[in-house]
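Here the complex is missing one protein chain, while the rest keep their positions.
Entry: chain A
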């Protein structure tokens, strides 16, 4: 049994690896867009414009109140119906994870920027820095320490949530595992492998987040 289990894993490895590649690709792209969008969100939210803040609040609440799964269905099935736009399921998953992640990362960036003393902004303005220079040279570098640990935690959630993509037909690591189970009925072994996969990807991230949080606690 033990040897046949290992044999099965070895035989299934290419298929699992294909799925894992999809999972990692969706996650990496989602994380990329979540980060870029989150920084943009955080900057926009601290400009002090009332209309912009209302707009961002609506965006945030839409992603907080509606489950990611519903967003996936909305984008995957809704876009073709309402806008005649058909996006491959892989990119639907990236889009939804990116938008959802951006709202989460954005709130972290906003909080980190707002926790800086107001004098930093004024000192930057008083030497003639323009808007984007103020953020690029003074505010964002100082907010970085405060926002990095919680942002890494959001990254692990994005990776785990990417498994929902299976429901719009992406053959990511879980779907690949299910296909193997349908063929071999070795559910414990395969889910064990999946367990190990997600743990090995996410644990180093959350450990890094904890270390950074401790190291920068006094900064």
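Basically, contacts are C-beta pairs under 8 Å (C-beta built on N, C-alpha and C of every residue); 3 or more make two chains touch, one makes a residue touch a chain; residues count from 1.
FYI, contacts and distances are computed from a predicted model.
Novice: One chain is missing here; what is its name in UniProt, given the choices "STAS domain-containing protein", "Fumarate reductase subunit C", "NADH-quinone oxidoreductase subunit E" or "Amino acid ABC transporter ATP-binding protein"?
Specialist: Its record in UniProt gives the absent chain the protein name "Amino acid ABC transporter ATP-binding protein".
Novice: Which of these, A:44, A:87 or A:125, touches the one chain of the complex that we don't see?
Specialist: Of all options in A:44, A:87 or A:125, contact with the hidden chain holds for A:125.
Novice: Among A:15, A:53 or A:142, exactly one should touch the missing chain; which is it?
Specialist: The missing chain is touched by A:142.
Novice: What does the interface between chain A and the hidden chain look like in terms of residue numbers?
Specialist: 117, 119-120, 122-130, 133, 137-138, 141-142
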